[in-house]
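Structure, as structure tokens:
Missing here: one protein chain of the complex. Every other protein chain is in place.
Each chain gets a letter, A and B, in the order it is written, and its residues are counted from 1.
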Amino acid sequence: MTTTAPEPVTTDTSDQPLLVVEDLSTTFTTERGPIRAVEHVDLTLDRGRTLGIVGESGSGKSVLSRSIMGLVPGYAERTGSVRFSGQEMLDAPASALREVWGVDMAMVFQDPMTALNPVQRIGHQITESIKEHLDYSKSQRRDTAIALLRSVGIPEPERRLKQYPQELSGGMRQRVVIAIALACGPGLLFADEPTTALDVTVQAQILDLLEAQQRERNMAVVLVTHDLGVVATRADEIAVMYAGRIVEQAPTETLFRQMRHPYTEALLRSIPRLDLPSHTRLEAIGGRPPDLMNPPSGCRFAPRCAYAQDRCTAEEPPLIDDGDGHLYRCWFPVGIDQPQTTVDSVVEAPHVRAPGDPQATEPIDDDPAPTTTEEDT
Amino acid sequence: MSALPEAPQTARGESNATEAALDADGPAPANAGAPSSGIGVGGWIAAGWLIFVVAIAFLAPWLPIDSPTARGAGPRLPLFTEGHILGTDSSQRDVLSRLIWGARASLIVSVGAVIIGLVVGGTLGLVAGFRRGKIDTALSSVFDILLAFPQLVLALSLIAFLRPPASSDPNVADPSVSLTSIQILVIALGIVAIPLLARLTRSTTLSWSQREFVLAARAQGAKGARIMIREVLPNVLPAMFSLALLSVGIAIIAEGGLSLLGVGVEAPTPSWGNMITENRNVRSAPLNALFSPIVALFFTVMALNYLGDAVRRKFDVRESAL
Partner (left out) sequence: MSSNTVRILKLILRKLGQLVAVLFVVTFFTFLLVRLLPGDPVDLLVPVATDTADPEQQKIIEDRKAEITADLGLDDPLPQQYWGWLSGFVTGDLGNEYTVSSTIPVSNAVSDALPPTIQLILYSQILALALALPVGVISAYRQSGAFDKAANVGAFGALSLPNFAIGLLLAYWVGVRLNPSLPEWINIPPQGYTPFPGFNAADWSFQANVANSVPDHFFSLLLPALSLAIGQYAVYMRLLRSDMIQTLQEDFILMAKSKGISNKRVLWRHALRPSSLTLITVAGLSVGALIGGAVVIEVIFGIPGMGSLIASSIIGREFVTLQSCVAIVAIAFVLINAFLDILYSILDPRIRNVRAS
């Protein structure tokens, strides 16, 4: 579909997708009752491809990525199936997971300020997984760490090995986190909001770095973000999550050309754009994500949906297939066909905050009619 | 940054738990639920025990028990003897009676000391935290000096200072300034408690004084002293009360320790401390007389600690402030 689609090289996995997720649900048991954080998720990902998972905070997108990897606490219960290189991961014992983590699957965390151990030197943190998984000598490990740091664009890598995380800037730290994740050359990389905690100017650099590393290593990447703009150019396929479910899933171009779910539409409208007149109000999505302990009946987005009708609150829509790999969960799908919402316009319109124009990015909290655009005076 | 818009502030509430749960790596484990209201069953048991101890200590003169100092005749009686439920000690004195009278002495010493600490330390801490500036600097440095001594050693020094010269030496002894051993203990332990309570009161006052309602009261032109007592003090009291409960326990233990060092409540008045001291020779001393005060002390201190913790949790006093 898109231009970058290198074929898998490895022999035994050439005929099957790298990652197959079927009917995955994750439930947290709490004192107040079960929280169904992820429900009935199906995904497929090939080597070298990028899957974007998009949703607002609380939509379960981070839990989904961690559930796929198996990195969930003991009181989380997962059902369904996760097959990595044909191997079932869901009921795999902890020891088997540890052999896969770091080597075959790795994760880049959201906040580089907290993802690095503050009392261990960077060198130690990078070489730790190499030491655990690969049979390298001490000097080999050191050389690998230096090469890794260099490849993620950190100057003076030899000196950095001896430093503590606090001595680096946020962007540098996120590069270190990426270097750690890449240390053993994983086939699948989860990037959980890798740029959210960073300055706008650094965000693009980190995303470019991830993309370059992905191409170089033929990795599959699961890019989790709340920002449609981030995945618009970098993902081959996008899954939009809402309240623990995938509400729309399609190849990137298809999704932007013809979004079907009102939530996806609302997400896109909440991105600030420079091509609109300044002081244009951003559209907040009214209301809050539902309480997953008592989810609303019917469509979970219905209480916040501008197009909701009686059927939406009565009956939950199934995941409907458009035929060309475009899936959506809506009774009354929308068809937006305006020029500014194509993938090109999103790319061309940098979704960054205009200097001196903070208002433009600020969501209006008390906006009673969240789906109408109005001019600020 | 193109972030998803935050949901409206007004809608905050019921779904917060879900969001907090999903933001990180899942919700907190099952036990980290909402703090229970009140002090709980354990708290009531602890309070009940303390009320019981205080009551029998207070009522000791009117209780139908033997004199704590009367020496019986005949052999020493073991536990559960008719009329001497806890037996007698090596001088054939009734252990139960000594335990009850001992509670009286131990409570007078510990509660008295903590009251001194609360009144003096609390006032100084309140003033230091509320006024700040030079008063705060001066008071804080005095507290710091007192805190630079280990507490028991400070108490010992003060007792040595306050103790009347040896009674075998009537020429030096000045009866007008001599204090009883209980008074000395109350003063010495009270002085030790002052900086501890003052420091806590100061830090709590400091944080409350910067709250908006205090600033608002100031802006309305209320007088400093009035704000301090009407607005700040009620909020500082739970923290003080919590530490005071813990301090009473510490003082009871301190009386025991000081008794063992020979400067506790003087015989013949029984206290838990000097009961333990009299029977501390584990090779020969009667065990009922040794273990009875230890058990009483243990349960009382545990009740105080439990209640102090419960009060702190209930009013959400930061542990660091203690």
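In the analysis below, contacts are C-beta pairs under 8 Å (C-beta built on N, C-alpha and C of every residue); 3 or more make two chains touch, one makes a residue touch a chain.
Note that the structure is a prediction, hence the values are computed from the model and not measured.
Participant: Looking beyond the chains shown, say which of A:Met107, A:Met172 or A:Leu209 touches the absent one.
Facilitator: Considering the complete complex, A:Met107 is the one touching the chain left out.
Participant: Considering the complete complex, identify which of A:Val63, A:Ala76, A:Met89 or A:Leu116 is in touch with the unshown chain.
Facilitator: Considering the complete complex, A:Leu116 is the one touching the chain left out.
Participant: One chain isn't shown here. Among A:Val54, A:Met69 or A:Val224, which residue touches it?
Facilitator: Answering carefully, the residue with contact to the hidden chain is A:Met69.
Participant: If the hidden chain were put back, which residues of chain B would touch it?
Facilitator: 24-25, 29-31, 144-145, 148-153, 156-157, 159-161, 163, 165-166, 169, 171-172, 174, 177, 249, 253, 256-257, 260-263, 276, 280, 282-283, 287, 290, 294, 297-298, 301-302, 305-306
Participant: Applying the definition given at the start, please give the residues of chain A touching the unseen chain.
Facilitator: Within chain A, the residues touching the omitted chain are 69, 71, 94, 97-103, 106-107, 109-111, 114-120, 128-129, 132-133, 164, 166-167, 177, 180-181, 183.
Keep this in mind: only the chains that are shown with their structure count from here on.
Participant: Taking the mean of the CA coordinates per chain, how far is chain A from chain B in Å?
Facilitator: Comparing mean C-alpha positions, chain B is 54 Å from chain A.
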